[in-house]
Structures are given as C-alpha cells and as structure tokens.
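Before anything else, here's the structure in question.
A single protein chain has been removed from this complex, and every other one stays in its place.
In order of appearance the chains are A, B and C, and numbering begins at 1 in each one.
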C-alpha cells in the first residue's frame, strides 16, 4: 500500500498547492491513500465546508486536525463527516470523532488523530493510553494504522513513536509547520517522522506573513495573523509499505524535484 | 495619605459595584487617591472609552491594566489618556505608557503598572529591572510610589514585593481575580498584598459565568466567556500611610460590612 | 463533624508550627478530622518517613500532596501508608493512591486528592472526570467527601468547586502557598476555598528564603531553594458541617488570634 500524508495546509496558498500538486503526484507515485492535516485550511485557522471540499476534491481521503479544529464555527456543519477527524484524546464530550476505519483497495485503513500535551494549552487525555484503547478496538479489523500526532515537543512525539512501534504502520507529526528530517523506520518497523511540515506560502513564518509575527514579538500587543501568499511549498511524506520505502517530499512552486 | 486600590473589575456588574460602593466608601474612609485595575471593564475583556469614563466618574484617579489591555480596539482612542496605564514592561514599541506621576493634596504620587512573566504568554521585559529604571527616574520627584503588579505566580509577586521593599509605598497584585489574605507591611515598610481580588459578580468563576468555564474544561472546545451578573462583590485594599494601617475590603451586595 | 484542613506545610518551620499549634487548636475547636497538604514537608520539597510521622503524631489524620509528592525518593517507603494520598488524576501507573475512606466517630470520610492541569507541567488525567469516577464509587459509602484540589489557576479551582457543588462536602485548594479570602458555601452547599495557604516561615516568599527566589528571577541561573526559618504562620480552614460554619484561620507565632 502506498500512503501520502500532507502537513498542515495553510490558507488559500496551501489549498492551491494541494490542487496543483496532488493529482499528478498521486499518479506518479501510484498513491493509494492520502491523509492531510487541515486545521489551518480556512484562512490560516480552522476548517470550513468549502475549504474541506476543495482538498477532498483534489484527492484527499481523510482530513485530520489539531488545536485549531474548532476555530471557525462553520466546522460544525461537517464535523460528523466521516472523512474529518479531530484529536481522539479530546475529552469525550468534544464534538466529532478521533479515529475511523476506511476501505481502499480491499484493505482496511484506520486513521487515528492524536494531540500532544506538552506546551499545548488544551485539556487533553493521555495520548499514549488513548492510542492503547483505540488500538485494542481496531487491531483485528485494520490492515494499516496511520497516526497523525499533532504536537509541539519533539520528546513527546518521538517517545510516542517508540511507544507504538510495531503497532502502528505510520506515525507522522504535525503542528510545527516545519518539516523535520528524522523520517525512519523505528526498530520494530513503524514508519515515523516528527513533523511533515508546511504546505503553504514558502516566504513566510510558518505560513503566516512574517511582518505580522515579528510585530507580535517586538510589540507585545495583539496582532491579527493572515496567511502569506505567493510561491508555495508542498511538504509531505510518502510511504510504500511493500517496498519499505519512506521518503520526505518538498515541492517548491516552479522548481523541479525528484521523487 | 489614604489610598484605595480596587482589584480587576469585571464587566457591567463590576462597574455597577464601583458606582454603588466607591463614592460613599471614599467619604467614610477619607480616601485621597484611588487606583483600579480595569483590564476587564468592557464585557470582561478590555477597556472602552465609555467603560473607562464610567469608573473615572465614580471617583477613580488612575486605571491600570494587564494582559487584556488591548483586547478591544476601542482602547486606542484612550490609550494616551494620562489616567490609563498598561504594564510598563511591555516592549518599548507597545502603545501607551506604564507609569505616571499624579498630584493630589500637594503630594506627588507615582503609579507604576507591571506584569509578571511566569505563566503569562506575552513577551515582557524583566519587571524587576523595569522597576529599577522607573524608580531611578521618579524617586526624587515622588512622595508615594504605588505598584500594580499584574501576575499569576505567587512566588513572583512576593519576590517582587521583597525586591522593592522600602522603595515602593504599596505593591498590590492583580490578575487572579481572587483576593489573598497575605496583606502586610514587609520588613522595610512597603505595604503588600498578592492579589486585591475581584470586583464583579459574586456567584461566578472569577467573574465569568461558571457553566461556560466548566464547559471549556470538560469539552476541550472553544467556549465564549461572558461576565456573570447578579449580586456583586467589591474587593479592594485600603492603605493609610500615616496611621500605618492596611486593610482588605470585601463588600458583598446587600450585606453589611465593617471598615 | 468538625474538619480542619491545613495548607502546604513548608520544611522544619512549618512542621514546628503544626506541632505547636495543632494539639491545642484541635481541643479548642473540638476538631474531629484533620487533613494536611504535606508535599513540602521535607526541607521544602517532598516527604520522608520522619517528617510524615512528625505531623501525624501532632494530630493529623490524612496527608495529601501534589506536584512535589515524589521529589524525595524516601517517599517510596511510605507511599502505601493508608494515610498518605497523592493526586488521584496522576496516570494509573503512578505509585500510591489518590483517595481513601476513613472512619472517625462512626462516620465515613472520603478524602480525594486531585491536581489541576493549568500551568502544571505534569501529564494528568482530567480532574473533573476523575472526581466523577471516584464519586460514583464512594458516594454510597461516604458520609463526607473532602477534596484537596492542588492547583495554580483560580479559574480551574473555582470551576471545579461549582462542578462538584452538592456532591463534595468541602473543596479546598492548595499549591500557591498563599491563602485566599474567597471561602464560602457554594450555591448548592459545598464548602469551598481557592487556597488554604501556607504553614511555614512568615517572612519568606511562599516559605522559601526571599533572596534565593529573587536571585533566580534577576539572574536567570539555577538557584538552590531552602525553606526560610524564624517566626511561623499557621494557615488552615475550619468547617463545622452541623453549624454550617466555615472559617479561615491564620495564626502568627507570638500573636493572639480569635477563632
């Protein structure tokens, strides 16, 4: 099975990157299943029905999210769509669902969305034990288990990878909007990366207009953030489970790339 | 000189408390100078011109603030009013000013607004050194120095008190919306309290509707907070510098109290 | 039933305060049951067998704790003592237990220790749901339920109070080492205070030598903290469930006090 997972997609420029890159990339790499972190789809924060549908139409199978899932109220109209996940370790009273099993090519793929707790100011259940509980429910009915671990601290993300090593097919981190180069197969076989990175404006601070974030840091006053525009970067991770191939992808608009 | 300092005033109920309590209290205690933390005056977050004027008219001399100073854009119309302060240890590029000297009864009173850095997610300069700098500027032209130290951690607030002991007339903490009972004269004479407390709805969670804050904690989803209404509590601290008297004040609507 | 709960007891000076004050106070107020937060008993951090026994001998029934429970390895020799609790919302794999039911005067008293999650860097389960689970286990076999909610943020502590209002007999906050003056009976009857405060050296920063904490803040370098000595303050909360009386207690060494 060939998976592609796409890091946090930021606003209009990020969506444009998905639409321009994904269809041909799926063909070139014969990709079977695509997961995309969509918490920043709608103008940098949250998800709306049109932005959700825009990337689904481009070829995404499942959209995961994170701390920005509920930033835009419009998300409530699609929160029960089976292709949309929010972190499974939100409290049980949170709307939406944290994992789901999908069928593709006669295989059952379970996608689990989790969120780290270090430096994330949201009341969350333990992601380690939440994984254990979900795993026990789905292990006998899943051919592949894919985890989006949305988190800040590298120690927590890597510790989680080792914790689920051999049980998950792939653990990919999201949230920092910066791709890491630590992709690998862990000792017992789980494919892992700390962060898939950013799909959005290249000349930006994590997808946002640089002057706005600088202004926040040097004035200490509230600043409205807006997604940067212009040239995009598309960042993703490709996993071929048969060929045991794991490859980071970075495609800059207008530049050639090798796969 | 007789000072009254009033803790974070929350929304309409808090402003009503100020208007109903302050005028007669000033008379009874022959208060010369009143400082009020107003960061939550406008519907629980921020300050507007009408809410600013409402409490000034009720008898307040200076309004200090904190992490919510700039929550409402309307504050920019009054940010240069000499009676409004924001934390002095915001970066130099922040709008507004952090201290000022006022004349009352032929005495010069300098009020300094500072913010603690522990658990406060704002880029702030060192409040200890910022005090030193301001102190060196104003010490020869001030008869009294009053500090509103807006902060979360008790260790930082008490450490600051000891750090400025003998140099400041009074250090009063704000921000937690809960009054502490540790008012005292520090060893070298500075009057001190860790938090003056709340002026707002009594049956509330720090001035806000309890069910809303509970919902946030048990669902992990965004919840809009609104100030609670109903019976008020008015919390303040009274300092008489001549008589060396320092007294916490708690006035619950409809209940008698002793001064 | 008459309860006394004692705030964080800091080091040798705190233990001395307990030994000098508690026996006569129990007699004067005919106290039936005493709970004491002991996370700082042993030189300011952690608990050892001798310090544990010292306060038990002075008349304490149950010792609760918090983020410093395991600071000293010696605690493992007493962690299974039925009179010692650690936060119940630590992960299930943590040593020790988070609640217990005690018999006194033919009544069954359940004491629950919980820890808040805001600004506390420890991986904790939801204290709200942990309370629900324990409550369902013990409600039919408990005459009184006492909760030590060890936490930093006033919003979380007060929200918890309202959440368990009518279910708990008493919720008392600990951890900030500063007593708050918001003790009250909540609308449905639960007795509540945000923080019981400090039992330790009076002329200190939260029980620690002031110059050491100041040094930490102004140098940014590691500083070893030691409990301050000298005159003590003893802070506690008294609840008489029959007479519906709730009273904060502050006893400064060498000063008279009224009860």
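Here, a residue touches a chain if its C-beta (ideal position, glycine included) is under 8 Å from a C-beta of that chain, and two chains touch if they have at least 3 such contacts.
Every value quoted in this text rests on a predicted model; they were computed, and no experiment measured them.
For the chain missing from the display, the contacting residue among A:89, A:158, A:199 or A:241 is A:158, taking the whole complex into account. Annotation: of A:1, A:178 or A:221, A:178 touches the absent chain (contact as defined above). In the full complex, chain C touches the omitted chain through residues 70-71, 90-91, 93-95, 122-124, 216-222.
In the full complex, chain B contacts the hidden chain through residues 91, 117-118, 121, 123, 125-126, 129. Residues 119, 126, 128-129, 152-156, 158-160, 162-163, 176-182, 187, 194-195, 197, 203, 205-206, 208, 210-211, 213-214, 217-218, 248, 250 of chain A touch the missing chain (whole complex, contact as defined above).
Just so it is clear, only the chains that are shown with their structure count from here on.
Counting the residue numbers used at the interface between chain B and chain C, over half appear in both copies, so the two copies meet with largely the same residues.
A separation of 43 Å divides the Cα centre of chain A from that of chain C. Separating the centre of chain B from that of chain C, both taken as means of CA atoms, is a distance of 29 Å. Within chain B, contacts with two or more other chains are made by residues 217-218.
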